[in-house]
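Only one protein chain is missing; all other protein chains are in place.
== chain A ==
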Amino acid sequence: MSVTTETLTTAPAQPSSPEPVRRGRPVTSTAALIGKKVLGALFVIWAAASITFLIQSLLPGDRATLLLNQQTGQVQERSAEELAPINEQFGFDDPLLVQYVTFLGGLLRGDLGISYTLYQPVTTVIGDQIVPTLVLTFTALAVAWALAIVLLLLTARRAPWVSRIFSGLESAAAALPQYWLGIILLVVFSLWLGLFPVVSGSGTAGLVLPALTLGIPLAGFLAQVMRAEFERTMDEPFVLTARARGMSDGGVRLRHVLRHSLLPGLSLTGWAVGAQFSAAVIAENVFARPGLGRVLVTAVNGRDLPVVCGVVMLVALVYVITNLIVDTAYILVDPRLKEAA
């Protein structure tokens, strides 16, 4: 019996196979990999929350006094009797550890505290304004990627003067300050040509100029980091192989070379999303767009700490999620990284 099983298992081995088909490869499951990344992300959010909490509670000045003065619009010392109910309501008198646990508990339930000036839950304040900002940020990101990719496909590794001119234009675009670019776009396209509304509002037409304001400098950055990789890849032997198969130059650029140049662009994107949030503050002010930018400016001016901290937490969250997506995209673009991870 044992003899038969043995013959059965050894017999099908191909006589004409001098080499093993698979070399020893790690068997890291994608799920385990993502699990690890998510844990890391949670850690980052917890750290951001803790720092936020420390800033709120350790900043000089009595929070109850600050709160009372905000509400009444006065600046004066308050007596203990005046402050007692506020301390009671917000738990300012509890030991720091208790406050920390309460804060984290609230966070888990999605409670970020109460705004000092608006007297509304912070989540409501942010929630009302977050959608326009997210729409603006991610539209700008999409615009930047589209511009960068089109630029690369059309101009990288062409006649030397073409590459040089467009590479120069990209550097110039990357160096543009957003507030300046925003004002120029506003003056030219809204005031002179009247193509777009002066006050953007939340409509689609109003999205074009703010998205360009944020997208053009980022496109310059993206195209610059991807161009180097793109041009290097154009010299790889596999490009010659692909051409020798009968593929067109455009086909090789789109189907082979572009993918290789995506990685540096993706790394930059992970960082750019955070930067886009702060740039959005400028764009929203220039174009009079609703959004978090204005909430933040108002909150900072009014020393509305819970709102400021809420925005910080939100940015941290968006940042972490983006980087999770970027990491996953990395592996999709270059499957070799999965084994390296």
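Going forward, contacts are C-beta pairs under 8 Å (C-beta built on N, C-alpha and C of every residue); 3 or more make two chains touch, one makes a residue touch a chain; residues count from 1.
FYI, contacts and distances are computed from a predicted model.
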| item | value |
| --- | --- |
| Candidate names "Molybdopterin-dependent oxidoreductase", "Cation:proton antiporter", "ABC transporter ATP-binding protein" or "Inner-membrane translocator"; UniProt protein name, chain not shown | "ABC transporter ATP-binding protein" |
| Options A:Leu212, A:Ala242 or A:Ala279, residue touching the unrepresented chain | A:Ala242 |
| Contacting the left-out chain in the complete assembly, out of A:Pro60, A:Pro95, A:Gly110 or A:Pro160 | A:Pro160 |
| Those residues of chain A which, in the complete complex, touch the missing chain | 14, 16-28, 160, 236-238, 240-249, 255-256, 259-260, 333-336, 339 |
